[in-house]
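Removed: one protein chain of the complex. Kept in place: all other protein chains.
By written order: A and B. Residues from 1 in each chain.
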Amino acid sequence: MSQARLMQGNEACAEGAMAAGVNFFGGYPITPSTEIAEIMAKELPALGGTFIQMEDEIAGIAVVLGAALAGRKALTATSGPGFSLKQELIGYGCIAEIPLVIANVQRMGPATGQPTSPAQGDVMQARWGTHGDHPMIALSPWTVRESFDVAVMAVNYAERFRTPVIILLDEVVGHMREKVVLPKAEDIEIYPRRKPNCTREEGYKPYTPMADLVPNPADFGTGHHIHVTGLIHDETGFPTGSSKVTEDTIQRLHQKISRVQDEITHYDEFFMEDAEYAVLTYGGTARTAYAAVKMARQQGIKVGMVRLMTIWPFADKVIKKVAQKVKKILVPEMNYGQLVLEVERAAAGQAAVISLPKYNTEIFTPKEICTAIEELATEVVK
Amino acid sequence: MQQIRLCGSGGQGVITAAIILAEAAIMEGKESVQSQSYGPEARGGASKAEVIISEEFIYHPKVVTPDVVLALTQQAADKYSADLCDNGVLVIDEDLVPDSPEHPNVIKVPLTRLAVEGLGKDLFTNIVSLGLLVKVTGVVSFETIQKSVAKRVPPATIEKNMQALRIGFDALA
């Protein structure tokens, strides 16, 4: 183990990405994500990597898509307004199957909103922000150490599934500093860039799916002369108007993720053994929820907590099990009520789902969530 | 658990002071969380930094009821000291907070003036304040805060910063 040190969430995210092999960063500065760009600007060249500040948010994602196609592991970072601008090219990454990590440090919107205030308002945008259908992987850390781990995981998933992966930080975790002990480099598993399984002469087709439904498009500059497009394409990589290929492609994009959904659903449970009520939480809010659950436990309320690290794909099975066990599920979020809709859907009426939204620039206090838990426990279930 | 809030105006270095304090706590093997909130201004405007120090992992990352509030401007004192607990301590720069908020335990020290008189620059006010905070709270040892300051500041300024810490520490008998 390395030494304990004080570290910021954004810094841990940058360090984690580099530890996982990221050697290219492109982006546009935006509060509260800018520290990630600043750290990359300072540290990447010493590693032989490349940093470039682009002219706008769209160029910020385009440049990393280009770099990823030319063989680099690439990261961009942004916040709400920039995340909105990047959506078209996130979709491009999905259809062209380009490994890419986007760190989105959420701030309060809509529009310029409250630029330095925390929020969790991009949860649905992370899933549905682009046009068309494709799956999405989004991971939301709740500690500084986990910001490092999630960055490593995001880079690995991007490579393994050849898809954009979103690190859904919030201003609370991104900007707070806390004690961390980072893992040693040799203890970090790195998923290598996938390689073509045969040569051009042997009939290589860059978009032929392998057994895991993920193709192995060659990096540019390796002699394979591949064609990459945002149009629907067949195994050769060239566009086609075929209805069958279109349908099969959209299905395969979903199935390459859904087939590993259980494996990539990461979550924690606390005090759930005898729980009659549950708090379902994620990101920075989960820290406050934990303090609140402990306060409620001290009052004798049998309440537990489920903390999602994987936000997308949504943890349907986890929620279903929780809903079968408890009477009510409380969902505190720093937004007007977003992920609660998914919880309701997955709970499917097995437990009452109660939204606890907050959208006034301030984070929850433990007392606020504890009071809501007390209300759960005293109200009669309708 | 100790909950400490440092506030002032952007540019007075309260965030840096909070980071140094949190790093000192970690050097002593404790858990520590540091956070801040600020307005859009790079300089000026109210700036608030918080440090929580505990023997156990800290979940809720913000100060709920501060044990100590250090305020370097009147605006910050008015805005950020109301939730101080009754047996807590309010530390103010007596020149810059002429109208002290009502509290049973107020420590008044001319922090900025001490920095200017002792070191020739108000730039050291935050480190003078750190010395005083360590004296008031005892949350870390004087030796540890010295080490922590030395790690953060530019090497050429270490000596002056050590003097600043001492001035703050000795400001209270």
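Details
Basically, contacts are C-beta pairs under 8 Å (C-beta built on N, C-alpha and C of every residue); 3 or more make two chains touch, one makes a residue touch a chain.
Please note the rule applied: contacts and distances are computed from a predicted model.
Set against the options "Sodium:solute symporter family protein", "2-oxoglutarate ferredoxin oxidoreductase subunit beta", "D-ala-D-ala transporter subunit membrane component of ABC superfamily" or "Fnr-inducible formate dehydrogenase FeS subunit FdhB", the UniProt name belonging to the omitted chain is "2-oxoglutarate ferredoxin oxidoreductase subunit beta". Of the chains on view, those touched by the hidden chain across the whole complex are A. Check A:P135, A:G230 or A:P357 against the missing chain and you find that the one touching it is A:G230. For the options A:A17, A:L75, A:L89 or A:I264, the residue in contact with the chain missing from this view is A:L89. If you put the hidden chain back, the residue from A:P45, A:G132 or A:P192 that touches it is A:P45. When the omitted chain is restored, the residue from A:A14, A:L65 or A:I264 that touches it is A:L65. Touch with the hidden chain on the side of chain A covers residues 24, 26, 45-46, 48, 50, 52, 54-56, 58-59, 62-72, 74, 88-89, 92, 220-231, 238-239.
Operating definition for what follows: only the chains that are shown with their structure count from here on.
Between the CA-based centres of chain A and chain B the separation comes to 36 Å, rounded to the whole angstrom. By the touch criterion stated above, chain B contacts chain A in their complex at residues 19, 22-23, 26, 29, 31-40, 58-62, 64.
On chain A, the positions that touch chain B within their shared complex are 4-6, 115-116, 172, 175-179, 284, 287-288, 290-291, 294, 363, 365-367.
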